[in-house]
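With one protein chain held back, the other chains of the complex are shown just where they sit.
Let's look at chain A:
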Amino acid sequence: MENNINIKLKVWRQQDARDKGRFETFKLDNISTDSSFLEMMDILNEQLVNEGKEPIAFDHDCREGICGMCSMYINGRPHGPDDDITTCQLHMRKFKDGETITIEPWRSAGFPVIKDLIVDRTAFDKIIAAGGYVSVNTGGVPDANALPISKDAGDEAMDAASCIGCGACVAACKNGSAMLFVSAKVSQLSLLPQGKVEAARRAKNMVARMDELGFGNCTNTGACEVECPKGISLANISRLNREYLTAKIKD
(Lines give C-alpha, C1' and ligand atoms only; values in the text may rest on other atoms or scores of the structure.)
Protein backbone atom coordinates (compact mmCIF):
# COMPACT_ATOMS: atom_id res chain seq x y z
CA MET A 1 0.00 0.00 0.00
CA GLU A 2 1.30 3.40 -1.03
CA ASN A 3 1.69 5.56 2.04
CA ASN A 4 3.63 8.49 0.66
CA ILE A 5 2.50 10.95 -2.00
CA ASN A 6 4.19 13.66 -4.01
CA ILE A 7 2.15 16.82 -4.37
CA LYS A 8 2.25 20.25 -5.91
CA LEU A 9 0.95 23.23 -3.94
CA LYS A 10 -0.42 26.44 -5.38
CA VAL A 11 -0.48 28.83 -2.44
CA TRP A 12 -1.69 32.43 -2.19
CA ARG A 13 1.11 34.76 -1.08
CA GLN A 14 0.39 38.33 -0.02
CA GLN A 15 2.84 40.53 1.89
CA ASP A 16 0.21 42.66 3.66
CA ALA A 17 -3.30 44.05 3.23
CA ARG A 18 -2.16 46.53 0.57
CA ASP A 19 -0.18 44.04 -1.50
CA LYS A 20 -1.98 42.73 -4.61
CA GLY A 21 -0.96 39.14 -3.90
CA ARG A 22 -0.19 36.23 -6.24
CA PHE A 23 0.01 32.46 -6.33
CA GLU A 24 3.30 30.63 -5.76
CA THR A 25 3.79 26.97 -6.54
CA PHE A 26 5.79 24.53 -4.45
CA LYS A 27 6.70 20.87 -4.85
CA LEU A 28 6.56 18.60 -1.85
CA ASP A 29 7.75 14.98 -1.98
CA ASN A 30 7.19 11.99 0.25
CA ILE A 31 4.29 13.28 2.28
CA SER A 32 2.73 10.56 4.40
CA THR A 33 -1.00 10.10 3.78
CA ASP A 34 -1.33 9.71 7.54
CA SER A 35 -0.13 13.24 8.19
CA SER A 36 -2.59 16.01 8.75
CA PHE A 37 -2.95 18.91 6.34
CA LEU A 38 -1.36 21.33 8.80
CA GLU A 39 1.55 18.94 9.38
CA MET A 40 2.07 19.02 5.63
CA MET A 41 2.06 22.85 5.82
CA ASP A 42 4.63 22.65 8.64
CA ILE A 43 6.87 20.42 6.49
CA LEU A 44 6.57 22.90 3.64
CA ASN A 45 7.43 25.83 5.91
CA GLU A 46 10.42 23.95 7.33
CA GLN A 47 11.61 23.38 3.78
CA LEU A 48 11.15 27.10 3.02
CA VAL A 49 13.03 28.14 6.16
CA ASN A 50 15.91 25.80 5.28
CA GLU A 51 16.04 27.38 1.83
CA GLY A 52 16.22 30.80 3.47
CA LYS A 53 12.79 31.79 2.18
CA GLU A 54 9.92 33.27 4.12
CA PRO A 55 7.48 30.65 5.47
CA ILE A 56 3.80 30.78 4.56
CA ALA A 57 1.64 32.51 7.17
CA PHE A 58 -1.48 30.59 8.13
CA ASP A 59 -3.81 30.57 11.13
CA HIS A 60 -3.86 27.57 13.46
CA ASP A 61 -4.04 26.95 17.17
CA CYS A 62 -5.59 23.97 18.95
CA ARG A 63 -5.33 21.54 16.00
CA GLU A 64 -8.22 19.49 17.33
CA GLY A 65 -11.13 21.26 15.67
CA ILE A 66 -12.50 23.31 18.52
CA CYS A 67 -10.79 26.70 18.51
CA GLY A 68 -11.88 27.98 15.09
CA MET A 69 -8.52 29.45 14.11
CA CYS A 70 -7.61 27.45 11.01
CA SER A 71 -9.10 28.95 7.91
CA MET A 72 -7.97 27.84 4.49
CA TYR A 73 -9.93 27.56 1.26
CA ILE A 74 -8.57 24.33 -0.19
CA ASN A 75 -9.41 23.07 -3.69
CA GLY A 76 -12.65 25.04 -3.95
CA ARG A 77 -13.98 24.45 -0.44
CA PRO A 78 -13.51 26.11 2.96
CA HIS A 79 -11.67 23.59 5.19
CA GLY A 80 -10.98 21.42 2.14
CA PRO A 81 -12.40 18.30 0.54
CA ASP A 82 -14.03 16.61 3.53
CA ASP A 83 -17.30 17.18 5.38
CA ASP A 84 -17.90 18.47 8.90
CA ILE A 85 -14.26 19.05 9.76
CA THR A 86 -11.91 21.99 10.21
CA THR A 87 -8.69 22.32 8.20
CA CYS A 88 -6.65 20.95 11.11
CA GLN A 89 -8.76 17.76 11.02
CA LEU A 90 -8.15 17.29 7.30
CA HIS A 91 -5.72 14.51 6.39
CA MET A 92 -3.47 13.97 3.40
CA ARG A 93 -5.23 10.68 2.61
CA LYS A 94 -7.91 12.88 1.02
CA PHE A 95 -5.44 13.79 -1.75
CA LYS A 96 -4.01 11.79 -4.63
CA ASP A 97 -0.40 11.30 -5.66
CA GLY A 98 0.68 14.02 -8.09
CA GLU A 99 -2.30 16.23 -7.28
CA THR A 100 -2.06 20.03 -7.36
CA ILE A 101 -3.61 21.50 -4.23
CA THR A 102 -4.77 25.12 -4.39
CA ILE A 103 -4.77 26.97 -1.06
CA GLU A 104 -6.38 30.41 -0.71
CA PRO A 105 -7.41 32.65 2.18
CA TRP A 106 -11.11 33.24 3.01
CA ARG A 107 -12.32 35.79 0.47
CA SER A 108 -14.95 38.27 1.57
CA ALA A 109 -15.10 42.04 1.96
CA GLY A 110 -15.75 41.47 5.69
CA PHE A 111 -12.51 39.47 6.06
CA PRO A 112 -9.57 41.43 4.59
CA VAL A 113 -6.32 39.49 4.10
CA ILE A 114 -3.60 40.31 6.66
CA LYS A 115 -0.83 38.17 5.21
CA ASP A 116 -0.72 35.12 2.93
CA LEU A 117 -3.52 32.83 4.17
CA ILE A 118 -4.43 34.82 7.30
CA VAL A 119 -7.51 37.02 7.22
CA ASP A 120 -8.76 39.55 9.74
CA ARG A 121 -11.81 38.03 11.46
CA THR A 122 -12.19 40.64 14.21
CA ALA A 123 -15.53 41.54 12.60
CA PHE A 124 -16.93 38.41 14.30
CA ASP A 125 -15.64 39.61 17.68
CA LYS A 126 -17.27 42.98 17.10
CA ILE A 127 -20.61 41.27 16.40
CA ILE A 128 -20.28 39.23 19.61
CA ALA A 129 -19.40 42.40 21.55
CA ALA A 130 -22.60 43.97 20.27
CA GLY A 131 -24.77 41.53 22.22
CA GLY A 132 -23.65 37.90 22.10
CA TYR A 133 -23.54 37.52 25.86
CA VAL A 134 -25.72 37.22 28.96
CA SER A 135 -25.33 39.84 31.71
CA VAL A 136 -25.34 37.55 34.71
CA ASN A 137 -26.27 38.74 38.17
CA THR A 138 -24.24 36.41 40.35
CA GLY A 139 -26.38 35.36 43.25
CA GLY A 140 -26.86 32.01 44.92
CA VAL A 141 -26.97 28.92 42.73
CA PRO A 142 -30.58 28.50 41.56
CA ASP A 143 -32.38 25.19 41.97
CA ALA A 144 -32.11 23.12 38.81
CA ASN A 145 -35.86 22.52 38.80
CA ALA A 146 -36.53 26.26 39.13
CA LEU A 147 -35.26 26.69 35.58
CA PRO A 148 -37.05 24.10 33.46
CA ILE A 149 -35.53 23.69 30.00
CA SER A 150 -37.08 21.27 27.53
CA LYS A 151 -34.87 18.58 26.05
CA ASP A 152 -35.50 19.94 22.52
CA ALA A 153 -34.56 23.51 23.43
CA GLY A 154 -31.49 22.32 25.32
CA ASP A 155 -30.34 20.17 22.38
CA GLU A 156 -30.88 22.93 19.86
CA ALA A 157 -29.07 25.47 22.02
CA MET A 158 -26.11 23.11 22.41
CA ASP A 159 -26.04 22.45 18.65
CA ALA A 160 -25.98 26.19 17.99
CA ALA A 161 -23.30 26.65 20.66
CA SER A 162 -20.99 24.28 18.78
CA CYS A 163 -20.23 27.14 16.34
CA ILE A 164 -16.52 27.91 16.66
CA GLY A 165 -16.67 31.16 14.71
CA CYS A 166 -14.16 30.06 12.06
CA GLY A 167 -15.85 32.04 9.29
CA ALA A 168 -16.23 29.18 6.78
CA CYS A 169 -19.89 30.24 6.36
CA VAL A 170 -18.84 33.69 5.15
CA ALA A 171 -16.09 32.20 2.98
CA ALA A 172 -18.54 29.82 1.29
CA CYS A 173 -21.36 32.33 0.86
CA LYS A 174 -21.80 33.90 -2.55
CA ASN A 175 -23.21 36.94 -0.75
CA GLY A 176 -20.48 37.23 1.89
CA SER A 177 -23.20 36.90 4.51
CA ALA A 178 -22.49 36.18 8.17
CA MET A 179 -26.05 35.09 8.95
CA LEU A 180 -25.19 31.50 9.92
CA PHE A 181 -22.63 32.68 12.48
CA VAL A 182 -24.86 35.42 13.92
CA SER A 183 -27.89 33.13 14.02
CA ALA A 184 -25.95 30.46 15.92
CA LYS A 185 -24.68 33.01 18.43
CA VAL A 186 -28.20 34.37 18.92
CA SER A 187 -29.84 30.94 19.08
CA GLN A 188 -27.50 29.44 21.67
CA LEU A 189 -28.72 32.08 24.13
CA SER A 190 -32.28 32.85 23.06
CA LEU A 191 -33.37 29.23 23.38
CA LEU A 192 -32.51 29.17 27.08
CA PRO A 193 -34.28 31.04 29.89
CA GLN A 194 -31.06 32.80 30.93
CA GLY A 195 -30.80 34.34 27.49
CA LYS A 196 -34.45 35.32 27.07
CA VAL A 197 -34.25 38.55 29.11
CA GLU A 198 -31.92 40.24 26.64
CA ALA A 199 -33.19 38.37 23.57
CA ALA A 200 -34.78 41.31 21.75
CA ARG A 201 -31.89 43.69 22.40
CA ARG A 202 -29.36 41.04 21.43
CA ALA A 203 -30.96 40.24 18.08
CA LYS A 204 -31.31 43.92 17.16
CA ASN A 205 -27.79 44.93 18.17
CA MET A 206 -25.99 41.96 16.63
CA VAL A 207 -27.83 42.27 13.31
CA ALA A 208 -27.22 46.03 13.22
CA ARG A 209 -23.51 45.44 13.82
CA MET A 210 -23.39 42.71 11.18
CA ASP A 211 -24.95 45.04 8.58
CA GLU A 212 -22.65 47.88 9.59
CA LEU A 213 -19.54 45.72 9.10
CA GLY A 214 -20.46 45.14 5.48
CA PHE A 215 -21.58 41.51 5.47
CA GLY A 216 -24.10 40.59 2.76
CA ASN A 217 -27.76 39.62 2.83
CA CYS A 218 -28.72 35.97 3.18
CA THR A 219 -30.41 34.39 0.14
CA ASN A 220 -30.88 30.96 1.71
CA THR A 221 -28.68 29.02 -0.73
CA GLY A 222 -27.47 26.84 2.14
CA ALA A 223 -23.77 26.75 1.10
CA CYS A 224 -22.82 27.87 4.63
CA GLU A 225 -24.55 24.91 6.22
CA VAL A 226 -22.83 22.46 3.86
CA GLU A 227 -19.37 23.89 4.57
CA CYS A 228 -19.82 24.51 8.31
CA PRO A 229 -17.36 22.21 10.14
CA LYS A 230 -19.86 21.95 12.98
CA GLY A 231 -22.99 21.37 10.88
CA ILE A 232 -24.80 24.46 12.17
CA SER A 233 -28.33 24.32 10.75
CA LEU A 234 -30.09 26.87 8.56
CA ALA A 235 -32.99 26.60 11.01
CA ASN A 236 -30.99 28.99 13.18
CA ILE A 237 -31.20 31.64 10.46
CA SER A 238 -34.97 31.33 10.42
CA ARG A 239 -34.97 31.69 14.21
CA LEU A 240 -32.81 34.81 13.99
CA ASN A 241 -35.18 36.27 11.37
CA ARG A 242 -38.07 35.58 13.75
CA GLU A 243 -36.31 37.03 16.79
CA TYR A 244 -35.21 40.13 14.92
CA LEU A 245 -38.54 40.83 13.22
CA THR A 246 -40.61 40.38 16.39
CA ALA A 247 -38.18 42.57 18.34
CA LYS A 248 -38.38 45.32 15.72
CA ILE A 249 -42.16 45.14 15.35
CA LYS A 250 -42.61 45.40 19.14
CA ASP A 251 -40.67 48.72 19.15
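To be clear about the criterion, a residue touches a chain if its C-beta (ideal position, glycine included) is under 8 Å from a C-beta of that chain, and two chains touch if they have at least 3 such contacts; residues count from 1.
What we mean here is this: contacts and distances are computed from a predicted model.
*Asks:* The hidden chain: which UniProt name fits, "Molybdenum ABC transporter ATP-binding protein", "Phosphonate transport system permease protein", "Succinate dehydrogenase cytochrome b subunit" or "Anti-sigma regulatory factor"?
*Replies:* Of "Molybdenum ABC transporter ATP-binding protein", "Phosphonate transport system permease protein", "Succinate dehydrogenase cytochrome b subunit" or "Anti-sigma regulatory factor", the absent chain's UniProt record names it "Succinate dehydrogenase cytochrome b subunit".
*Asks:* In the whole complex, not just what's shown, which of A:13, A:63 or A:77 touches the removed chain?
*Replies:* A:77
*Asks:* Using the touch definition from the top, which of A:31, A:44 or A:237 touches the missing chain?
*Replies:* The single option touching the absent chain is A:237.
*Asks:* Who touches the missing chain here, A:65, A:195, A:216 or A:229?
*Replies:* Counting the whole complex, the residue in contact with the absent chain is A:216.
*Asks:* Which chain A residues would touch the chain omitted from the figure, given the whole complex?
*Replies:* Against the left-out chain, chain A lists 10, 23, 73-77, 81, 102, 104, 107-110, 172-177, 179, 207-208, 210-211, 214-223, 226-227, 233-235, 237-246, 248-249.
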